[in-house]
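Input: one structure, supplied below.
A single protein chain has been removed from this complex, and every other one stays in its place.
Labels for the chains are A, B and C, by order of writing; each one numbers its residues from 1.
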Amino acid sequence: MIPASYFFLLSVVLFVLGIIAFFLKRDLITQLMAVEIMLNAANLAFLALAKSSNFLDAQVIVFFIITVAAAEAAIGLAIVMLIFRQKKSIKTEDMRSMKG
Amino acid sequence: MTEIFWLIPFVPAASALVLILFGRRLPKRYVSFQACGAVFVSFGLAAFSFFGLLNTSPEHGPLIKTLFSWIGVGAFKAGFSFQFDPLSAIMALVVTGVGFLIHIYSVGYMSQDKGYTRYFAHLNLFTFAMLVLVLASNMVLMFVGWEGVGLCSYLLIGFWFEKPSAAKAGMKAFIVNRIGDAGFILGILFLVMTVGSSEFSAIAAAVGNGLLSQGLATLIAILLFIGACGKSAQLPLHVWLPDAMEGPTPVSALIHAATMVTAGVYMVARLNVLYTFSGTVGPIIALVGALTAVFAATMALVQNDIKRVLAYSTISQLGYMFIGCGVGAYAAGIFHLYTHAFFKSLLFLAAGSVIHALSGEQDMRRMGGLKKYLPWTYPVFLVGAVAIAGVPFLSGFFSKDAILTRAFGQRQYVIWVLGLAGAVMTAFYMFRLIFLTFYGVERLDPEAKKHLHESPKVMTVPLAILAFFSITAGYVGLPAVLGKKADVFGRFLEPVIKPAAEGHLGLGTEWFLILISVVVALLGIFIAHTFYLKKPGIPHGLVARFPRIYKLIYNKYYVDEIYDGAVINPLITGSEWIYAHFDLKVVDGTVNNSASAVGFFGKILSYLQTGLVKDYALIFLLGIVIFIGVLLF
Amino acid sequence: MMILLFFVLSVICVGSVLGMIISKNQAYSALFLVLAFSCLGGLFGMLGAPFMAVVQIIIYAGAIMVLFIFVIMMINLRKGISPERKKWTLAVSAVISVVLLAELVFAVLGTPPMPYTAAFSSGTSPTDIGRLLFTKYLYPFEITSVLIIAALVGAIVLVKKREKE
Partner (left out) sequence: MNGFGALAPLLIIVGAALVILLLDAFLKKDNKNYLACLSLFFLVVCAVFCLRSWNKNLSYFEGQLRLDNLALFLAFLFLIAVAFVMFIGMKYLTLQNVPGGEFYGLLLLALSGLMIMTSSLNFIVIFLGLEVLSVSSYALAGLKGKDEKSSESAIKYFLMGSFASAFLIFGLALLFGTAHSLEISAVLSSFRANFEGQLLGLVGLGLVIIGFAFKISLVPFHMWTPDVYEGAPTPVTAFFAVGPKAAGFAVLFRILAPYWNEGFKSGRIFDVLWTVAALTMLIGSLIGLRQKNIKRLFAYSSIANAGYMLIAVLAGDGASLIFFLTVYLFMGIGAFGSLIALSKKDREYTDLEDFAGVGFKYPWLGAIFSVFLLSLAGFPPTGGFLAKFYVFVGAVRQDLTSLVIIGVLTSLISAFYYLRIIVYMYMREPERDVDIEIENPALFLVLFLCLYGVLQLGIFPGNVLYVIRQAAASLF
């Protein structure tokens, strides 16, 4: 049996990789993907940490989180489409008409 | 019927509301009628309640009218309640009385201004706020008025917003007052925390039964005094008042001379129990007051703008009031506040009349010889000047003398000497002003001379009334040498301000002090006379016709020259130096710099707001890392 | 044996995330991500949650990532977008991320393993999950329906072309 902490460590690594991806990428879509990675890492953390106790509850919660991720992806992609239609660009650094 | 006093503030409030909302549609005559009428009604109510108060015995305690209970946090409660006792009665009478005259005067002064209605709306609003301040029965409600008068003052300083200097002055007044207000609100918070109430009666009770430790009392007293410094323009928070002269002159008279700036003095006197109890704060106040009195007087010596002279003079006189509070002569301080309200508003209004006559000229170097053109303004101005200079038998003499005598009696000799020095200078700069303005050579702008005219009746009549009170107002508070019962004013205030133990001064000493005061006042006038009136005229006229006599006089003047060189010139140069290097650079600079420093931080911080989501996320992440780091280590 | 599988899956997972980061083409990124999520599904299975594994692969790899690919196709950028070049942002974000990693690892190491208590509901079959979903977690489940409505309405209103345009 593999210790649950391995899974947790993996989830931490994935989470941080997701953060790094968020900063490294310059287009909205892949930044959105980066956030998805973070959410997935969190899911893994949920399951890993609850392995020894109420694992079933954790699964249900992960189920909810996947739903949330789907909803966020839908709305996020819609906004990206909107932006693209207006600016013909999805680079993050083009979104800076408001500042200060 | 005795409780009708709570209506006093609301009459001007209603008037202000009507003027703000419907003002544009109202005819000008009606606006003036309503604005002045409202204040007059208030005055009538105040007078009515005042006489009611005279007829009730002091044992009844103050009249308190709670309109409704306002704030309740746990055990702490503050009602929306007004209090009418001798102190607030005097303040209310001064505010409404002087305020009414100034309203009337404004009808003439502002008649050509396009912001006429706006002006009266603000003036009414100010009267309301000021009345709330003086009638409030607890600190929180007092703070309501306190902020209200500040707001109105700020708006009225910037009344002529076309002038950038006016807008800037408004800002400055605002910033400096905010510093004071911070102290004030913190003081209230501490009071609420320790006493559990902010009612004046409860504060007095807390001091009485030892609920308040002396250390805390001192802290609260100092915090509140910071607030008073801001509002009453004491060192080093005085910088806003001279600039506040950018507002219309009647506003300067009402807000920046007679009423609002005295709020700090009123507050200290109102909390006299607390201040007496704290012990150590008194001398601090006296010292600040004395330094301010002298410092501002030196500033007044070298100003050329007629209103700025009066502004510095106001600061200086406020210093005297604080000396009074600081040495425990709260009644004397209030007495000076009361007389000062008459003569200083008289001076301001008369100065306004001069400015009005000269089509807006404020520089005394372009005045002179106006005596014959302004047959009404000149005499009343003179009365005001004599009163403030401390010439016997006029109001200013009695009140200033009461304060200085008390300072001497408390063995605060340093304070006393500083006060005397201020008094000399007061007489000097006032008469310098008189001589430069009304006597001597005409240095008028030819254009202004064409339009030169005496002000209309609506302006001169209020001046005459104020002049009358400047002469007579002092007779309610005669010095103790004239008999124990002479000080009607002080005895009237006794329910609020417990008189300190009877003066230790013998009759002789007291007469001596009075004599010194008189000498000092006359000395100041004499110096100004020789300096600004006699000397310039002599060389030209006399030299040609009476060479020998001239020689004689010249010799006499030789003495004068020594005197000048040794005393007066250094004083003037010194004042100029202080004005240029300390007042303008250090104090003013500090205020400006702190404002720009705040702005600078804002600028730096707003650079972080780059508009890039990634940068936002970076700062977000940084926050998380620090947060978690602190949790872990 | 199991441990080997774990390492293989996690290496593929991390590797494909890195691939997603490195690739300039968004479509490749998306495909990398599909791979990563599928591996995660495998890991869920290894943890003893077969239902979650299936859900992960169907919903994430299947539905959500397909949505991404649709959008990528619609936008259809000719040229890929290279990664961030601003050194400052890169350096700072890298340092902070590493610090965060260190902190989380430190927190894990500093926490003793949780004592096992048998009092919790057990079972891993889809039936158990279903039962739990409609009893204890009925309320959250209902809320997700509201959430999906909101997302639906929001997405439609943002993307649909107005008549007036």
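We adopt the following convention: a residue touches a chain if its C-beta (ideal position, glycine included) is under 8 Å from a C-beta of that chain, and two chains touch if they have at least 3 such contacts.
All figures in this text were calculated on a predicted structure; none of them were measured in a lab.
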item: Omitted chain's touching partners, listed by label; value: A, B, C
item: Among B:S165, B:T280, B:T472 or B:Q609, residue touching the chain not depicted; value: B:Q609
item: Option from B:L7, B:A47 or B:I71 whose C-beta touches the chain left out; value: B:I71
item: Selected residue (touches chain absent from view) among B:A47, B:L151 or B:L382; value: B:L151
item: Contacts of chain B with the absent chain, listed as residue ranges; value: 20-21, 23-24, 68-73, 76, 80, 118, 140, 143-144, 147-148, 151, 154-155, 158-159, 161-162, 167, 170, 174-175, 178-179, 181-182, 185-186, 189-190, 192-193, 598-599, 601-603, 605-606, 608-609, 611, 613, 615-617, 619-620, 622-624, 627-628, 630-632
item: Sites on chain C contacted by the missing partner chain, in the whole complex; value: 103-104, 106-108, 110-112, 114, 117, 120, 136-140, 143-144, 146-147, 149-151, 153-155, 157-158, 162, 164-165
item: Positions on chain A contacted by the hidden chain, ascending; value: 8, 11, 15, 18, 22, 28, 31-32, 35, 38-39, 41-43, 45-46, 48-50, 53-54, 57-58, 61, 64-65, 68, 71-72, 75-76, 78-80, 82-83, 86-87, 92, 95, 97-100
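Just so we're on the same page, only the chains that are shown with their structure count from here on.
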item: For chain A paired with chain C, centre-to-centre distance based on mean C-alpha positions, whole Å; value: 6
item: Mean-CA-position distance for chain B and chain A (Å); value: 65
item: Centre-to-centre distance between chain C and chain B (centres being mean Cα positions), rounded to whole Å; value: 70
item: Overlap residues in chain B, where contacts from two or more other chains coincide; value: 614, 618, 621
item: Touching two or more other chains - residues of chain C; value: 84, 89, 93, 97, 100, 104
item: Residues of chain B touching chain A in the complex; value: 606, 609-614, 617-618, 621
item: List of chain C residues in touch with chain A within their complex; value: 2-3, 6, 10, 13-14, 17-18, 20-21, 26, 29-30, 33, 36-37, 40, 43-44, 46-49, 51-52, 55-56, 59-60, 63-64, 67-68, 71-72, 74-75, 77, 81-84, 89-90, 93-94, 97-98, 100-101, 104-105, 108, 113-114, 116-117, 120-124, 128-129, 132-133, 136-137, 140-141, 144, 147-148, 150-152, 154-156, 158-159
item: Parts of chain B lying in touch with chain C, wherever the complex brings them together; value: 614-615, 618, 621-622, 624-625, 628-629, 632
